[in-house]
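Only a single protein chain was left out; the remaining protein chains are all shown in position.
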């Protein structure tokens, strides 16, 4: 059964310096509150994994938590570039950022392999692109039946995966719905997992489109209402599109960024 | 968009002599009505594919429709053996039946590969068993990253897959819920598909646990209320366990079997 | 034998006792399902039952009549697809205990549920086949086998290896790359067998009340090893019998029992 914990305790227990950490959520249900807690606790040298490193990873990268990024699309969706990500790649600020770059199909299948206890996944992907020239973790494999050549990518096995969901019950069973992205695979691929939820309830009433993660497959659950803002939690909140637009200006400037982190992350009163 | 058809027309159009045919449904939602229509239309030389060939395949085999069976568990669940299946294997009655035998994990992954447009699937399976000595379609594959040896099975691509579901709308979108087994993969792996449903409705109200197959991914839909009897359709009917028990005696005897097929399949008045 | 309960009831109770509360158990239909549900109804209320139909954490209040019984979906924490239950749940080793039956079993716990007699292409008896068993036997943390003990079943050499126990002996599971621990215990209608820690050979370690070593030997087609410290198990308690009979009674009302 998953342990019910305070978010700060969950991050302290499960996310360590140097870890391979995946925060997932595909536009919807992005675990911003957990990301901010990681910044507050000053984690360093993380290998950050995420299909779509968007504003949350821009913040973690700018705050100096990351040494390496494994990803497939790094932008501010519907707005433009991630300026902290670009500053790290182009100018090594606040430190160098190693990249391991994939396509969405490759990343999704890497999580699937991790969740499946397999060392690799097979797909039709990357062929003819320049990605394999820069990413060692893309190889070819031959079908033992047809001799056709396909692409192989190795399993992703994060030390810890963090996701946000709508609800959990007191046994730590987690329920999410709407766009659920790659979250199930990311949790099952990881050695440890932390799920933040809008609320903890006595009973998980079934919801159409739900994905349920049994409590015995999750390490810890923390209540974090609004924990996906400025992303959203279907049924609980709507996306704060203005924030994403506003982030462009904040993140363009190192000082504006530092000031924002100071005021909105570091100096925030956190509930225990 | 899927065509809405009468069951007899759907079977006539989509199931041909010599085809590779998968009827799927894992205890729940077994497409008995469609199977009976295949018997009535006198199909021959079919390669029947199914993870759990139970009473419906006992009937198809005994009626002489099948030349070959690809499967992973052939029994009467909770009752015992399939006597028509055994008679075909042990005594070639009513004709010889070639077997290609797998495990559930292997069959499920063969459908997954078929649905994914890949020529094969990788799993940890079969190792150390006698299955690979008798089934050519089980091979080994080496991980290009870890050099670990794993098992490969080729994709299943049935000519036609037949499944039963609770509902469809008039655009042929199909909705099923409860235990949905391997049906999505079996439909997507096939070149053509026929879905029988309890009812065709104007609007598919969302249901927790639903799987929806978009109409543009299905070839034809036929209304067949009660079409999974003696299996069941959650929300519409319960399993007729007495039938499964009674089948043991009927199927033990060739004449009793022929008589049953005559009275309950061949001479049934079918709605157009 | 005590007239208060049957040998099958003793076997089911002994099997149920093997399941620890809070663990996750991959349950085959028939005797394993009865025993697993009895465990949940007695000492292991938080036993997580996993059925290959895709039901995770099913909590049926009667015995399911098949692995796809509607009551499993209705009461499960999650219902997933069949590919998912094998790929995401069984294969990575998330399941603590695999609970299997057998048509034949050999001294190394290898299981046959495929063919008996003749050869594969022309067998004397064609059995249902593998189902989920090969990968359950390979990937679960440990395996519990429940099977009636007699000369037809307890054979020197299985006619077909459907599911691997310890192969030909020590080190074979490792050589094959099987990641689960293999058979921890075999529960029969006569007693309990456990693999010798060194030789991996199934060894009679416990007899059910009223059963003798000679009876167990006579029901085994190989030279049955007997533990030095052979014990006798406890008979079913009144509570166990009551709960088991309540479970099987609800099943009989709904059709045939799950054996």
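Per-chain numbering from 1; labels A, B and C assigned in written order.
In the analysis below, contacts are C-beta pairs under 8 Å (C-beta built on N, C-alpha and C of every residue); 3 or more make two chains touch, one makes a residue touch a chain.
Given the structure is predicted, the values throughout are model-derived calculations rather than measurements.
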item: Shown chains that the omitted chain touches within the full complex; value: A, B
item: Residue among A:23, A:66 or A:108 that touches the chain left out of view; value: A:108
item: Listed residues A:4, A:33 or A:51, member touching the removed chain; value: A:51
item: Residue among A:28, A:157 or A:229 touching the omitted chain; value: A:28
item: Residue, one of A:166, A:196, A:219 or A:234, that touches the chain absent here; value: A:234
item: Chain not shown, touching residues in chain B; value: 1, 115-118, 173, 184-185, 188, 211-217
item: Touching residues on chain A - with respect to the absent chain; value: 26-28, 51-52, 71-75, 77-79, 81-82, 85-86, 89-90, 101-105, 108-109, 111-112, 123-131, 133-134, 148-149, 178-182, 184-185, 209, 211, 232, 234, 238-239, 241-242, 244-245
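Going forward, only the chains that are shown with their structure count from here on.
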item: Separation of mean Cα positions, chain C and chain A [Å, integer]; value: 41
item: Interchain centroid distance [CA atoms averaged], chain B/chain C, Å; value: 28
item: Chain B residues counted as touching two or more neighbouring chains; value: 123-124, 148, 209
item: Contacts with 2+ other chains: residues of chain C; value: 87, 91, 139, 179
